[in-house]
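Note that one protein chain of the assembly has been removed; the remaining protein chains are unaltered in position.
Up next is chain A:
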Amino acid sequence: MNRKQNVTIKGTKDGLTLHLDDVCSYEELKKELNQKLTESSRSSEDRLISVMVHTGNRYLSEAQEEEIKELIRQKKNLVVESVRSNVITKNEAEKLKQDNEILSIARIIRSGQVLEVPGDLLLIGDVNPGGTVKAGGNIFIMGALKGIAHAGINGNKEAVISASVMKPTQLRISDSLTRAPDDNVEEGKREMECAYIDEDNQITIDRLQVLMHIRPNLSKLQGGF
């Protein structure tokens, strides 16, 4: 009678946490989950309750994850907040690594050329007018940016663009856009600059040194020195 539980439900102040066993079969798991949820959703409350799902060392395919979510959602006042697992596929790991990697490329991006990287870009060279660089993360240009740079292409608003010579035709961060002023005066300014999205959701250009204050996460050094 003292059978091992495949699904344990814990109530927290933020909602429910479901721990799903990672050894039993998937079918068994589904069955028990359905049963447990039906028993416990008899409460008369109609406040929405958020649910966190932990799958331990079980890998759920996208379809399975969707199935589990659907099962939970069917119980009238439950919403799935997150599904977490200790494991990811090699592909996901590879992508994660790419997304967090700084790629350094020594090249001139000429008119008509487009360079795109999944993570951060360190360009040792220029982006000429008519050329474009795109990155999932930040863009650091050691030379002159005279073309288009688009950082945070997948929606990361924290992404920044910096260049030794900042003379872009256009800057884009996430889905914000700014173009060069029509009068290109300001010659002689020879300082590395950076662009970021400020509190008003506008792209702002400033001295490079402000980045350490507004984007402390740019530091990847652990432990300090």
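Keep in mind that, in the parts below, contacts are C-beta pairs under 8 Å (C-beta built on N, C-alpha and C of every residue); 3 or more make two chains touch, one makes a residue touch a chain; residues count from 1.
FYI, contacts and distances are computed from a predicted model.
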{"item": "Record-based protein name (UniProt) of the chain missing from this complex, from \"Septum site-determining protein MinD\", \"Putative hemin transport system permease protein HrtB\", \"ABC transporter ATP-binding protein\" or \"Phosphoribosyltransferase\"", "value": "\"Septum site-determining protein MinD\""}
{"item": "Hidden partner chain, touching residue among A:N57, A:S111, A:Q202 or A:S219", "value": "A:S111"}
{"item": "Positions on chain A contacted by the hidden chain, ascending", "value": "108, 110-113, 126, 128-131"}
